[in-house]
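The complex appears here without one of its protein chains, the remainder shown in place.
Letters are used for the chains, namely A, B and C, taken in the order the chains are written, and counting of residues starts over at 1 for each.
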Amino acid sequence: MLIPHPLLGPRDAQEFTYLGDASLLSRPDPDAPDAVDAFCDYVFLRDNPAGVHKELWYHEQGDRSWLVVIRNTVTHEVLGAELATDVMRAKGAT
Amino acid sequence: MTRLSGGLIDRSAPLNFTFNGKSYQGFAGDTLASALFANGVRLVGRSFKYHRPRGIVSAGSEEPNGLVTLGHGARQTPNTRATMVPLFEGLEARSQNHIGPLGFDMMAVNDLAAPLLSAGFYYKTFMWPKAFWEKLYEPAIRRAAGLGALSGQPDPDEYDRGYLHPDVLIIGAGAAGLIAALLAGRAGVDVVLADEDARMGGRLLAEGGVLNDTPAPDWVAGVLAELASLPNVRLMPRTTVFGVYDHGIFGAVEQGADPLIGPRETLWRITAKQAILASGATERHIPFANNDRPGILLSGAMRAYANRWAVTPQGAATDRIAIFTNNDDGHRTALALRALGQPVFAVIDTRNDARSLGDYTTHEGAVVSDTMGRKGLRAIEVTQGDRSTWYECGVLGVSGGWNPNVHLASHHRGRPHWDENRLCFLSEDAPQGLHIAGAAAGQGSTEAALKSGLSAARAALKTLGVKVPRMTLPQANSEPDQISAFWHVPSRSRAWVDLQNDVTVKDLKLAHQENMAPVEHLKRWTTLGMATDQGKTANVTALAVMAELTGKTIPETGTTIFRPPYTPVSLGVLGGGDTGVHFRPRRLTPTHHWADARGAVFVEAGAWMRAQYYPTPGETHWRETVDREAAAVRAGVGICDVTTLGKIDVQGADAGAFLDRIYANMMGTLKPGKVRYGLMLREDGQLYDDGTCACLAEGHYVVTTTTANAGLVLQRMEFASQCLWPELDVSLISTTDAWAQIAIAGPKSRELLARFVDDFDLSNDAFPFMGCAALTICKGLRARLFRISFSGELAYELAVPARYGHAVMARLMEEGADLGVTPYGTEALGVLRIEKGHATANEITGQTTAAMLGLGRMVSAKKDSIGAVMSRREGLVDETRRLVGFVPVDADDPVVAGAHLFAPDAPQDLAHDQGWITSACYSPHVGSMIGLGYIESGADRTGEEVIAANPLEGQHIRMKITSAHFVDPEGERLRD
Amino acid sequence: MTDLIPITALGTAAAETTRIGQYELHENTGLALASLSCADDVKPFGLALPEPGKMTQDPQRRSAIWMGQGLWLIAAQDQADSDFAHSLGEELGPTFAAKITEQTDAWVAFDIKATSEGDIQAVLERLVNLPFSATGPGCAVRTLVHHLSVFILRPNRQEITFLGLRSYAESLHHVLEASLRK
Partner (left out) sequence: MTFSGFRVIKEALTGHRGWGPLWRTPDPQPEYDIIIIGGGGHGLATAYNLARTYGKQRIAVLEKGWLGSGNIGRNTTIIRSNYLLPGNQPFYELSMKLWENQEQDLNFNSMVSQRTILNLFHSDGQRDAYRRRGNTMHLTGAGGTLLGADELRQIAPYLNFDNARFPIKGALRQERAGTARHDGVAWGYARAADRLGVDIIQNCEVTGFEIEQGRVTGVETSRGCIGAAKVGVAVAGSTSRVMQMAGLRLPIESHVLQAFVSEGLKPTVPGVITFGAGHFYVSQSDKGGLVFGGDIDGYNSYAQRGNLPVVEDVIEGGMAIMPMIGRARLLRSWGGIMDMSMDGSPIIDRTPIEGLYLNAGWCYGGFKATPASGRVFAHLLATDTPHETATAFRLDRFARGYVIDEKGAGAQPNLH
């Protein structure tokens, strides 16, 4: 597979380490009253869709950036990739 | 013997080879198959199940019969297609899968027992008596099965790998591929043209046709010359594209040009923006009774042998030749052979309206209904209506039409669809960017192939946004092929569908009778298509026969998809070469060469090589050495390279706040010049790493990780920094390799170190336990000093630039000689830390909690950190197992890591299992073996006796539970 | 100046050069390195900080190499024995000094010189899964070479530098040497 790195262009997926669903960007509020439940969902439960999936890849053998990649889990087609820092900043901005 | 005139062989270059020990001669340009035919050798092997005598049937990589073992000794290569081996001087080939000589295979008795060996028979029998399956039946089956044999020795050859990134990859250098390469090459894009054959040209080399009045081989030569002159075109003959992977990545294997020079094979990973599949087509046969005899070939293959290699498959030059066909292409073979003066006496054509195209007899509406000749075809029975006649016949060409080679197009599991006009499967949903051209797209005539090659190249260039040059196509044969749907000749005898695996029409019938009709069940029940040709010569025919049996159409019956690899690929090349000591790179510590020179014994620690112990003359057992090293540290001073621990530089205004979230305990409060021990949890609340964190300056920390987790910790810190808290000002970089870190441990360590430091006060007051500093040593070498201890003794870790590790180690030995300074390795390190009750990877397994280490209180409830919330789950809170120490009740008894712990009179089963021993060693300090381990309610069981059970090795040892700290439990020594 | 004597990453007293056919493989022991974490509004030693995947050089053979978002590696030839991170900190002033990490000893640099660009391409296509154009002059890319994480620096057409982790020097040297021999 090729991962379209937003800064470096297409790179072989072998340079990357995969983590999983990009919902891992949304760490729950540790101080909320239902924090344990929220963390259990966050850590363990996954949509695991057959289709479009937002997921986290780490360019471990490259620039060490974390990317949010949008990929179809049935066809493996990659629909886009963003730097996780950009995604987080955009989230913070809204 | 049966060599004709002409052909593309070099008669000035004779080559000697042997087959089954007998010497033969062929020419450069021959394949092993053509050379065998040239020498009249027709019987080359035995089939898989019935051990039927078999000859070569094809001229390409689909060959199901002509599998031989090449070479001998460690270079012995089984299951090699004789059709794909370019002949070379000294080639040695042997037939395989027979007991006794090829002509008198003892296993041929299986053929007589054929009625017993029907499809799926083994699922129905060998069940009684129970023990006999493994002891008797299965060993017998295993011996009989298999094809060739491995040598059992390591493969001595070199392999290589590489990466290409063309704009356009063209697979197959026949008419379509060549013209596509020419267009793309002229357009100036980067082109790779790969073909499995040693000689490019595809079927153009096998047909006797002309292009623009130029003989096809000459036209090919002209195109290749132009392509070779273009710097942007790379020609790769002998290169099989075997797999299509995601996003335009292809796997390809290039055979070495010379069997004796350079890598035997090279694995290429080709990342192409566009690709053209011009892989041609594979001819199919028509099952009829006893259709598997040597001398029965695919008709197109016969044409290739005659035109390209100037041979025929005759046993003797007088052998008469016939063709059995359901289409026009069979007639082309008859014509070609007649043109070469060969004794073609008949074409048997299933079509009632068939006409001769030349000077031979055509039996229209007829079939070949049986054959004779066990080791080589002697006669055929032709049936026309209800009249059957036997004819003397030495060679039979069979043409059942052509299957486009859509294999690569279905590697993404796209299913080919049935084309009722062309009577073949064509690819419908090929992977993105893959254009199909030529016979692979059902465009079989030369003219059609050229046209479709050109249009595929145009499409590829357009997608690339490149201007398409003008090109005129050469004039070429455009005869359309007429074909009729005729799939097999019904018979009461066996008619082979899958030649290698011995699947016959009868087996298909039986599968149908047993409700194994869905195509995937059919294949698995009968082993159809599971042979080395992956069904290339059998699957479509079988589908058609099954359709007939079920009364369905072929599309209703199913389709067939193909999986990588296109043709079998050697494991040697897929392994990529370096699989011995260079299988994985290794990391050497900065003092490796120093230790090596001192005779250290090394041990693998993950990627690292570490000094395990340093034997000295007179020591006869490693324990002797390790005891000495450990004792030296307890009594004097020892030095040990600890560079392998991961080091991460953490800098930035928010570095402290960041580390508070990374570590379970407080870290942000750490003052410059101080070091603190820390625990890292996963977000699920489990402990996964521990180490120290040193604050070198305001906003500048060095995090130390365990050797094993150095990469993982950095990855998770990057995740925290980029994905969880990007607002924090923090930057991370690994410095593991930058510093040689040397532990100087023991009561005399301060004294030794004092001789090194430049103007630095090492006194306990000025530089207490858990202090750190940047300083210089040995007159100006920059260094860092940490007062931390893994051994429990007064100890330091000294870091110097890695280049100087070697020199510092040597200097420490020199300067400390009077103090008895002793280098120690990982074994002694292990002893010292077990004696002190420090955890390592044996204890921190990813299944443990901070509480299990007795460090539950370190997980701060006052702040958020990774894993803090989840560490409060019921299962983690209720965990009662704790790390404790063990000594054997009888001091002479061993303590063994991996033993399970039981109350003395409890039954030894899982229900009563209380824990296990994690680490064990002989402790010179205690004077017996000792262990660490986790045991239920371990916090308050000191003094209790338990059984360490190791039934695996027949041990049951009485143990006493102690504190995990065997040495200086109050920690006075390290603060001294 | 200390009287301790350093060794090369390969464990020898002095850097060695291996000649294989048209290639020359040499350990560059003089390269001083320091990482710099900052927004790209500084010019260490007057060097413009490069774009992703690139490096910049000055006539004094100092260079800046892009490592990652907001992170550069600053390199200087023949200064391995200086306190390079310190000099860089002096140069940039206190605001940036806290974002500099000494890296000289973290890496090993192997230079390969060839007689033609084609020879360089022949080596790279057997080692590196990147288009040749991505490793053209002025490029600095980090990627995987036979399980090793390396920077590939391309100062000019006939030269290439492999920057690998120092502890892996022996393995990287083996990979490069074996590849040149093939």
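In this section, a contact is a pair of C-beta atoms (placed from the backbone, for glycine too) under 8 Å apart; a residue touches a chain by one contact, two chains touch by 3 or more.
Just so it is clear, the model here is predicted, and its values are computed rather than measured.
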Could you tell me which shown chains are touched by the chain that is not displayed?
A, B
Among the options B:589, B:644 or B:950, which residue touches the chain absent from this view?
B:950
From the list B:873, B:941 or B:960, pick the residue that touches the absent chain.
B:873
So which of B:149, B:485, B:697 or B:766 would be touching the chain we can't see?
B:149
In the whole complex, what residues of chain A lie against the chain that is missing from view?
1, 12-14, 18-21, 37, 40-41, 43-50, 53, 55, 71, 73-76
Give me the chain B residues in contact with the hidden chain, please.
48, 75-79, 115-116, 118, 121-128, 130, 133-134, 138, 141-143, 145-155, 157, 159, 161, 243, 245-246, 249, 251, 267, 269, 411-413, 506, 510, 513-516, 518, 520-521, 524-525, 527, 530, 532, 534, 563-565, 568-572, 574-576, 579-584, 586, 603-605, 682-686, 688, 841-842, 845-848, 870, 873-877, 896-900, 908-910, 913, 916, 918-919, 949-953
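Methods note: only the chains that are shown with their structure count from here on.
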Geometric centre distance via CA averages, chain C-chain B, whole Å
32
Rounded Å distance, chain A centre to chain B centre (Cα mean):
28
Interface hub residues of chain B, defined as touching at least two other chains
271
Residue numbers in chain C touching 2 or more other chains?
129-130
Sites on chain C touched by chain B in the complex:
1-9, 11, 29, 35, 37, 70-71, 80, 83, 98-99, 101-107, 125-132, 146-148, 165-172, 174-175, 178-179, 182
For the complex, which residues does chain A have touching chain B?
1-2, 10, 12, 17, 19, 24-25, 27-28, 30-31, 35-36, 39-40, 42-44, 56, 58, 60, 64-66, 75-78, 83-85, 88-89, 92
How about chain A: which of its residues touch chain C in the complex?
7-9, 11-12, 14-15, 60-65, 83, 85
